[in-house]
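Comments concern the structure below.
A single protein chain has been omitted; all remaining protein chains appear in their positions.
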Amino acid sequence: MADMATDPLLADITGPTPGQMLRKRIFGHQGLLIGAVVLGVLVLVAIFAPWLAPHDPYAQSLMARMQPPVFLGGSWEHPLGTDHLGRDYLSRLIYGARVSLLIGTVAALISGVIGTAMGVAAGYFGGRVDAVVTFLINVRLAMPVVLVALAVVAIMGGSLQVVIVVLGLLLWDRFAVVMRSSTLQVRGREYVAAARAVGCSTPRILMSEIMPNIVNNLIVVVTLEMAHAILLEAALSFLGLGVQPPTPSWGLMVSEGKNMMLFEPWMVMIPGVVLFVLVLAINLMGDGLRDVTAPENRS
Amino acid sequence: MGDTLLTVRGLTINIPVGGGTLHAVRGIDFDVDRGETLCIVGESGSGKSLTSLALMGLLGGRIDRRATEMQFDGIDLTRANARTMRALRGDRMSMIFQEPMTSLNPAYTIGDQLTEALLLHRDVGREAARARAVELLEKVGITAAASRLGQYPHQLSGGLRQRVMIAMALMCEPELIIADEPTTALDVTIQAQILRLLVDLGREMNMAMILITHDLGVVARVADKVAVMYAGELVETGSASEVFNAPMHPYTRGLLRCIPQPGKTERGARLGTIPGIVPSLVGGVTGCPFRTRCDQVVDACRQAIPRRNPGSGNHEFRCVHETGHRMAEESPA
Amino acid sequence: MSDVNKDAPVLELRGVTKTYSVKQGLFGAPKPLTAVNDVTLTLGRGEVLGLVGESGCGKSTLAKILLGLEAPTQGEVLVDGERIDATDRRRLARRIQPIFQDPYSSLNPRKSIEDIVSLPLLVHNVGDAASRTKAVREILDIVGLPARVMQTYPSQMSGGQRQRVAIARALIMKPEIVICDEPTSALDVSVQSQILNLLGDLRSEFGLTYLFISHDLAVIEHLATRVAVMYLGRIVEEADVAGLFDQSRHPYTQALLKSVLTPDPGMGVPDTELGMEYPNPIAPPPGCHFHPRCPAAMDRCKIIAPLPIPTPDGHVECHLFDGDGPEPVRSIS
Amino acid sequence: MLQFILKRLGLALLVALTVSIISFSLLFLSGDPASAIGGETATDQDIEAIRVLYGFDRPLVVQYWDWLSSALTGDLGESYYFKLPVASLIADRLQITMILGVCGISFALLTAVPLGVAAAIRPNSFIDRLALFLSVAGQAMPSFWFGLILIVVFAIQLGWLPPSGASSPVHFIMPTIVLGYYAMPAIMRLTRAGMLDVLSSDYIRTARAKGASEGRVLFKHALRNAIIPVVSLAAVQMGFMLGGSIVVESIFALHGAGYLAWESIARNDLPTVQALILVFSLFYIIFTFLSDVLNAWLDPRMRAG
Partner (left out) sequence: GKADDTLNAAFTKELENVDSYFNSSREGVVLQRAIWDGLIYRDPATNEYKGNLATSWEWIDDTTLEFKLREGVTFHNGEPFNADDVVYTVNFVADEANGVKTQRNVNWMKSAEKIDEYTVRILLKEPFPAAIEFLSGPVSMYPNEYYAEAGPSGMGLKPVGTGPYKVIDVVPGAHFVLEKNETYHDSPKGQPEIGKVDIRTIPDVNTQIAELFSGSLDLIWQTPADQAEKLATMDQFTVANESTMRIGYLTLDAAGRTGEDNPFTKLKVRQAVAHAIDREALVNALLKGKSQVISTACYPSQFGCDQNVTSYEYDPEKARALLAEAGYPDGFSTDYYAYRDRDYAEAISSFLNAVGIETNFNMLQYSALRELRMKEGSPVSFQTWGSYSINDTSAITSQFFKFGSLDDSRDQEVKDWLDIADSSTDPEVRKEHYSKALKKIADQVYWVPMFSYNTNYVFTKDVDYTPTPDEVLRFTTMRWN
């Protein structure tokens, strides 16, 4: 029998664990890796902003306004030039990463909590709860987000907190929709019925049977909504109703640079490109996660 | 009979997968004569569906199919181009799939789907095609056939849909019909009806049929010829009575012991089993694929396995043991 | 197999009805669908009640009601004489456990086998971590799985192994009743026999009572002590296994029996004499639900629904046995 | 059937009503708009007079009821700023927004669907990767930035297109692209996913087994089924687009409803903002309703029976 054990046909009767498979897929997914690396770098930049920024991002020098970046003939003193108030562009970009990431994360967190709670409740309990949640989702979808966000921010005054909370309160719809349908799907699985038959309490079923199986979808939505929130904040800032100056938000920087867009296009290009790269990275990651965590193939 | 319609020699199907190549089907041979019913039986994943798709030329582009010989009525299928295959499919050879619920296009009416093949292959008008469709629907036992043409698949039950699938396969009076588990998804009562229908129609139209199934009962009742497939290989072939009455391969014997047979098996008694699971076919596969589960296993099972003919007719099996049983002097591996 | 104690029913259903409301298309009005229709059944300790019937006749719904997963619209279910809607969920869980059909969806893919099997212990606060691990190890051994699988995940296992895990989970709390909803229909025959053997062994070892749902009559005959035949939500015939298989009464049961294809070559496919298709449960036929397909239908069958008529070992619902009907028993050859 | 259409319509109205209540409370709770109406040069007395004149001193519920009851008769109030009936003001502006919306969604569909189909036919091919890249990049591109870049390139550098305005169809090219590209990735992905799904389905295999040519399989059998979810997505996107045209309209100086909304917000012209929110939500509701109907028509399974 001893040599039967080494029979190649027996070799993979038990395959890799789900965790191993996941890891393998993660490291085999180019988009995901690129996205994660870029995002990781940006997160590090945000965290270590005070050490990385060559200047105080708020220090203005009216006599040195709109100096071009190094590659357009500027000096190394301000590698990316200065803005309309003579503040160092690079430093502002670096600090801007904090704002964008903060807004993305916190807004996605808030909307994630709201949307997940609603979606899971609707999917699990069905019936009247589902009807109410579906109705709320419809109401939310019927509200023009940009318009409502603009109006609220205009009225309340756009501080960072207000913007984050408004975005958080507006972007829960996709969470609710996705969590509802994934919960619905998982709820129909027989292991949930088995857990109920074993006598599990509802919270336990939700937490230990449902959640682990929908959390991958949740992560995907979190990334998408993060990107969404960041873009929306940028749009609000662009329309003049985002975070308050002198906070260096990238959307605000585009908006400020926009004035000189025809003459100093780099002022728009630079923050626009970073914004694009950040959102791209998050989207790549979200996409990658979606591919990687796709429901486990049968056997 | 004896008039060979389909000849397959050394059919091999390789599928590139994540960790290497999946040798899903390895060098199988069989013939089908006109009007004859060949049943391929085997466990899930043994390569039955791949074999049938390979015959139809419906394997995806990624999948590598090769054969030393594959002839359909003199046409060399290994060399046939896409156009030739298209002309054959649906016309001279057609197919019935396992899942009646999903095998019909939900967006088109039964009538549209039934007549499509005829309109594609034959120079007939819409009216003639519809008339033929009604005729065939009646033949497969569907009442109010004319009014069914305007219905959509979702309006029909599974059994009806499978009948529609059969009618669809028969539209051009094919010479060969390949039915891949046509009744697995159906209830036992419907299964009996559909099988009867297939058998009757096959006889009536002198069609050759390849019926794929994992149900030994079906095989026994329907087949002229049986091919038992295990892990991509044909382990035993022969006429139905040869295989069922004198199974030679340990796997065939094992299978027959596994099923409770009313009247034969004692109620509540333990059934025979085949321990273990189907081996992975990724990477190099040598020797007998059944050796991991076989109670007759010996060291020699890892070498090339001879093809044996226990005597009568076309009965053949592949095993190191001449009779499918380990000799007393051989020690288990 | 006469260890049945009919005097003390562990499980009793009285007039249980379950009606769903189902939507019709996008704009359609919801319609009531009676999945289980006034079912009265008793299950004695140690019995194996086989429940057969066509797809959609309400078998799974009945199982869910028994497990307390669905509340019956009408009627009551008693376990050991106690109404289950009055019983604490968790107390019920200690008495009745399920084994489901699909070994793929019945195990949480995110949990290790140990977590899955020990879940009932955890929920019922039995023992500490160490003793739970020990209990898991024991039960896995009983169902024939090595202890090393404890740390693996369902996706790493074959269908048969998974079904063993599901059985281990169902049995770890030592329930009295196990509801098996088609536990082998997703498995290959070679694995099916292993599971059937296991279920049989466990029954004698732990004195379990089974409700065994299957559409495979051969399996039912092999395993069950009593059989209930379900048609469109109703139990149309109920009898001891021997009685039913040797001398079935209801025409539907007879058709079912005829449809069983045993691996006997040369017998051909029998004619079940059943008409048409399984009816739409939303619009069941009037009178006896079975009359449109019944080879022996009479005029009154189309109008009057038959009442249960007691037989020596159970009951039957058919106008043929009303007393003034024709020859009551039609034997099958 | 009729009863259920009515029920759905009732539900839709309820949605619209809830949206209006929420937006009304959000807008009017924040304080009274008298100083906005007065403008920069108004004196304190002016503002007090305005407050009484417009009834901002009354409880919010009363104000809402007033608004709602006149809204039901089609009177959406008078713009604080233009002193014109909001209804006619919006009706004027909606035209441009509708043109933009229709062009935008058509552009999105006309590019996304073929791309999605092409990508699905050859998964992992060059075209698939290109489509994927376009969609990921498209989603990451801030539309205001995209609009500005288009202006710089096509209006200034190349001088091919007029940078702003709405006086000829040519003026709509860039706004259409900016508005449409935003919906494109989602539609493309859905088409691709739907096509992939359908192409691996059993009935496609059936069609192939009948000897149907590849083109016939793709366009007759597959696309028809894959396109069904795209229809509802497109309707939803169209609803979003109308509301999301604010940025586009402000960049390209299109005096549509979106731009009106933005300006009205900046001017605190609450009746206009309120009415616009209502109108946009109604559009969304109507579009989703229509998409359901269209879906039911496209997909026989959805039809009653």
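By letter and in written order, the chains are A, B, C and D; residue numbering begins at 1 in each of them.
Note that in this section contacts are C-beta pairs under 8 Å (C-beta built on N, C-alpha and C of every residue); 3 or more make two chains touch, one makes a residue touch a chain.
What you see is a predicted model, and the numbers here were worked out from it, not measured in a lab.
Q: Looking at the whole complex, which visible chains does the left-out chain touch?
A: Hidden chain contacts in the full assembly come out as A, D.
Q: Among D:P33, D:G101, D:G138 or D:G211, which one touches the chain that has been omitted from the display?
A: Selected residue, touching the omitted chain: D:P33.
Q: Which residue from D:L94, D:V217, D:I251 or D:I277 sits in contact with the chain not drawn here?
A: D:I251
Q: In the complete complex, the non-displayed chain touches which residues of chain A?
A: Counting over the whole complex, chain A touches the hidden chain at residues 58-60, 62-63, 65-66, 84-86, 154-155, 157-159, 240, 244-246, 256, 258-263.
Q: Please identify, in ascending order, the residues of chain D that touch the omitted chain?
A: That gives, for chain D, the contact residues 31-33, 35-36, 38-41, 43-44, 46-47, 81-84, 89, 92, 148, 151, 155-156, 159, 162-165, 250-253, 255, 259-260, 263, 266, 268.
By our rule, only the chains that are shown with their structure count from here on.
Q: Express in whole angstrom the distance between the two chain centres, defined as the mean CA positions of chain B and chain D.
A: 53
Q: Do you know which chain B residues sit against two or more other chains?
A: 277
Q: Can you list the residues of chain C that touch 2 or more other chains?
A: 158
Q: How about chain C: which of its residues touch chain B in the complex?
A: Answer in residue numbers: 1, 54-55, 158, 160-161, 188-194, 196-197, 200, 215-219, 221-223, 241, 245, 255-256, 258-272, 274, 276-278, 280.
Q: Residue numbers of chain B touching chain C in their complex, please.
A: 43-44, 143, 157-160, 187-193, 195-196, 199, 214-223, 240-241, 243-245, 254-265, 267-268, 270-275, 277-278
Q: In the complex of these two chains, what residues of chain D are touching chain A?
A: Touch list, chain D to chain A: 11, 14-16, 18-19, 22-23, 26-27, 30-31, 132, 136-137, 139-145, 148-149, 152, 156, 236, 239-240, 242-244, 246-247, 250, 258, 261-262, 265-266, 268, 273, 276-277, 280-282, 284-285, 288.
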